[in-house]
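Here the complex is missing one protein chain, while the rest keep their positions.
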Amino acid sequence: MSHNTFGHLFRVTTWGESHGPALGCVVDGCPAGIPISAEEIQHWLDLRKPGTSKLVTQRKEADAVKILSGVFEDDRTNGQVTTGTPISLMIENTDQRSKDYGDIRDKYRPGHADYAYDAKYGVRDYRGGGRSSARETAARVAAAGIARKVLGADITIRGALVQIGNKKLDRSKWDWNETTKNPLWCPDANTAAEWTDYLESIRKAGSSVGAVIEIVASGVPAGWGAPIYSKLDSDLAMAMMTINAVKGVEIGAGFESAALTGEENADQMRIGENGPEFLSNNNGGVLGGISTGQDIVVRIALKPTSSILTERKSIDKHGNEVDIRTIGRHDPCVAIRGVPVAEAMMACVLADHKLRHRGQMGGV
Amino acid sequence: MSHNTFGHLFRVTTWGESHGPALGCVVDGCPAGIPISAEEIQHWLDLRKPGTSKLVTQRKEADAVKILSGVFEDDRTNGQVTTGTPISLMIENTDQRSKDYGDIRDKYRPGHADYAYDAKYGVRDYRGGGRSSARETAARVAAAGIARKVLGADITIRGALVQIGNKKLDRSKWDWNETTKNPLWCPDANTAAEWTDYLESIRKAGSSVGAVIEIVASGVPAGWGAPIYSKLDSDLAMAMMTINAVKGVEIGAGFESAALTGEENADQMRIGENGPEFLSNNNGGVLGGISTGQDIVVRIALKPTSSILTERKSIDKHGNEVDIRTIGRHDPCVAIRGVPVAEAMMACVLADHKLRHRGQMGGV
Amino acid sequence: MSHNTFGHLFRVTTWGESHGPALGCVVDGCPAGIPISAEEIQHWLDLRKPGTSKLVTQRKEADAVKILSGVFEDDRTNGQVTTGTPISLMIENTDQRSKDYGDIRDKYRPGHADYAYDAKYGVRDYRGGGRSSARETAARVAAAGIARKVLGADITIRGALVQIGNKKLDRSKWDWNETTKNPLWCPDANTAAEWTDYLESIRKAGSSVGAVIEIVASGVPAGWGAPIYSKLDSDLAMAMMTINAVKGVEIGAGFESAALTGEENADQMRIGENGPEFLSNNNGGVLGGISTGQDIVVRIALKPTSSILTERKSIDKHGNEVDIRTIGRHDPCVAIRGVPVAEAMMACVLADHKLRHRGQMGGV
Partner (left out) sequence: MSHNTFGHLFRVTTWGESHGPALGCVVDGCPAGIPISAEEIQHWLDLRKPGTSKLVTQRKEADAVKILSGVFEDDRTNGQVTTGTPISLMIENTDQRSKDYGDIRDKYRPGHADYAYDAKYGVRDYRGGGRSSARETAARVAAAGIARKVLGADITIRGALVQIGNKKLDRSKWDWNETTKNPLWCPDANTAAEWTDYLESIRKAGSSVGAVIEIVASGVPAGWGAPIYSKLDSDLAMAMMTINAVKGVEIGAGFESAALTGEENADQMRIGENGPEFLSNNNGGVLGGISTGQDIVVRIALKPTSSILTERKSIDKHGNEVDIRTIGRHDPCVAIRGVPVAEAMMACVLADHKLRHRGQMGGV
């Protein structure tokens, strides 16, 4: 992992600022011969796109992706396939209201990266947070469109919101089919309706709220991952923690496992119809950093959007105390649009480990 | 990060199995001219050493570290300093009761990495978990002895147990001085006594329990870290999740931030006597992946030790169903000896970012 | 180094095919606050640009570079500076005569990468060599425009052609000022005239010829570089060997040193007016992988352009034997446009080592 690049064999480098001319990524290490089109990638970007409901930022971005390299016509399929060379994806920014930000040019917005960036670099693109904006995550979602193709159809990656503010989902009502039917990625229709009202009130108050997302990967075979410093779960923890606003990551029983006894926690095993099976999944599909064949289950906590209408105390770069409220187009709960981003990171990490596993196993 | 190596400029590679002849690490990238002795490193190892109380494994290991390379006499100090070349540290294993493990040669212990390793590699050193044993963490603690010297005296890294089983510390009683006075790293003497009784009962029952550790780094200046995929917090999340038994990582308010509003969460700022100061630390000292100058606060959840006396259901490598109980010398709460390990990972990540920050800043 | 990325702290990732819509690079790790403009980068690209004389390919490319990210207005200078975030540079392809290549769609051009790419990937962009085209080097020259700013004005990097075909330069006539006055980067005007006639005859015959380039970096202080596997000279050897058509790299006396005795070869030292000085430079400014403060002197051998008019024996992807001659717009001596590319690689490697050196030295 290096600044703006992640992955070892399936490597993603992203670039771009919130209000620059464009943003994008270079995906390096993708195997050759995989059919891929801009439309397939666009599908995933559309799920993350702003402006799709009242509950997310009203910034209007087509988020139209262009493939600039790394693909070519393929005789065998009459379509376009990857060539093994780096795939450059670009998304042009179209709705950059930079003037919204002139007011915060010298002021540090509490909860944002403004102060930290200035402390590090001494200069920053203040428009919309510049590089630290969640807009950067569009490039990840695009890259993951390719990662999913590397993983193939047997591996499914799905995400859901399981908590918003202090309202937790009743897990007994979980229905994956619901998650794509409501704008909140909620796995239950009634809960979704309730959360929508709640979030609407938050939005009207100019406030914001945090949330918890759960991401589940199914179909990953046993044996992916690597000890010790590139464990499947440590790579996932890293990947998830790079997402804007994420303050916690857990796998399987996560923080709950602190309260368990060894008897309760250890996932027992038996031989089932299709081979070895586990009687529970407290470990979240990973043991010793290596996949077990069970679902890989990760949860992340996201803090509330720091851009709120209520005035907060802060300082400016000249050392003056100021009060600041953030006007502009923002998400009352940044976690909503975080779901496809978290799915994307899961997909990229798994694609990387698929290739790494293949490289290091097999006869010599 | 690559399998058995972590860090970018301050790089640590560890090697060794639980019951092999030795274990160790190579620390590469340490600046030259830093006074260091085996005794200083030994100090930290002794804090992690097994057999120091009834509440940890009774395995007897001197854990005596040898410096095999990378240091040399220094004219100016009449002592031994780093030379800028790789520092090889070795700890010989002395108390390897391999015969304890003959029984589990072909059986997969629930909650352990046995099944996953076999799924990946088809062969494994079953003695004490081999490479997946927490014994590997001795090498990290040794490496961190050097990392602490790179960080210098202005940066303090301390850890404490804040929850054991379902018993949480009353944070109002926090006294850092207590953490080194009781074997549980508990920041309150009364709580420590209570936890000791509790843990003793767990131990006698042949059971185990999970816990939560908090690590705090003080004195880190604002500006360390790097966007986007090598954030200070994503590197810490990765590092912590590589520690055996860790199932969750959070920074600052962590999972609690999901329930906060934007007003509650954003850490406001004012100008204090010593410059900019924050009125709270929900962000745990990191914003946008970059340090703010506040304390860096990380918590990790560790699952209960999987090695317990109670019989659990499992299978063996031949596909037979078996019942298994783990005899041997184990920690009733692996988190206790996890505290110095978590401190070590914090120290190594910070040392790496100190060097990286220095490399990329300053005039050209 | 990883497929399409090089550098450790100053990292360059390039993308793009010869006849795709665009090519470019992402420069990650550049320190913040460095004034940079597209015009400055364009200056270096123009020196490499095709179509500038009869002796290079007649392909017409403006090679106009756009900066898509990583820079922002700076209050202090009223200009544009780097922000420490990734700098994305893009060059759109404008003169892609893809139809020139339909003929070689299935045929492997001798000396080109066609066969090897097909053996590896099973699919390739055959137009102009796709990713294996020297057109990729435009992105390196652009990146080096930034690297030169990181190095600062005290470090000069210059290149010259010292042999073309079997015609070697008389080194006693070396005049650096001449290298930019003739299209052959020749350090002597008379020799340049002679070589021009020679090359013109080669061009008219539809043939091609190889050459040797020498690159010299002046002003590099003693102490840059790193043992053992990231030596200044091993990083340079790697970097130079990645340039299309390069088949040999040497430093200082290079292959000549095989014939020297220890007495002749060892560069003796004395104390001069400005401190330590060497009485010769057989080592080319590097000892033990670390700079000595002398000029860093590297030479590379480039093979003749493989695209020639004379018919050569080959095969096609279907296993048929074919005869093939390459029509199109090509360089009779690809080494000419290789000079700015080799300078670029020297600049990028040195910028990386400058940052690395700074990261790992200094007090702690």
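Each chain gets a letter, A, B and C, in the order it is written, and its residues are counted from 1.
Here is the rule we use: contacts are C-beta pairs under 8 Å (C-beta built on N, C-alpha and C of every residue); 3 or more make two chains touch, one makes a residue touch a chain.
None of the values given here were measured: they were computed from a predicted structure.
The chain that is not displayed touches the following shown chains in the complete assembly: A, B, C.
Across C:Leu302, C:Ile336 or C:Leu350, the single residue that touches the chain missing here is C:Leu302. Only one residue in the set C:Ala38, C:Ala62 or C:Met238 touches the chain that does not appear here, and it is C:Met238. Of the candidate positions C:Gln42, C:Ser69, C:Ser88 or C:Gln163, contact with the unshown chain belongs to C:Gln163. Annotation: of C:Ala64, C:Ala193 or C:Leu260, C:Leu260 touches the absent chain (contact as defined above). For the options B:Lys49, B:Lys107 or B:Lys120, the residue in contact with the chain missing from this view is B:Lys120. Contact residues of subunit A toward the unshown chain are 9, 29, 31-34, 84-85, 149-152, 227, 355-356, 358-364. The chain not shown here touches subunit C at positions 1-6, 8, 14, 108, 110-113, 115-117, 119-120, 131-132, 136, 163-166, 202, 207-212, 222-231, 233-242, 247-271, 275-276, 279, 282-284, 286-293, 301-308, 310, 312-315, 319-321, 335, 357, 361. Residues of subunit B in contact with the chain left out of this view: 2-5, 11, 13-17, 20-24, 26, 28-29, 32-33, 66, 68-70, 72, 74, 81, 83-88, 90, 120-125, 130-131.
In the analysis below, only the chains that are shown with their structure count from here on.
Interchain contacts join each chain to each other chain, per the touch definition above.
When every chain is reduced to the mean of its C-alpha atoms, the one closest to the centre of the whole protein set is A. Where subunit B touches subunit C, the two copies mostly use the same residue numbers: shared numbers make up over half of all numbers in play. Centroids built from CA atoms put subunit C at 38 Å from subunit A.
Taking each chain's centre as the mean of its C-alpha atoms, subunit A lies 27 Å from subunit B.
Chain geometry summary: the mean Cα position of subunit B and that of subunit C are 45 Å apart.
Annotation for subunit B: residues touching 2 or more other chains are 227, 361.
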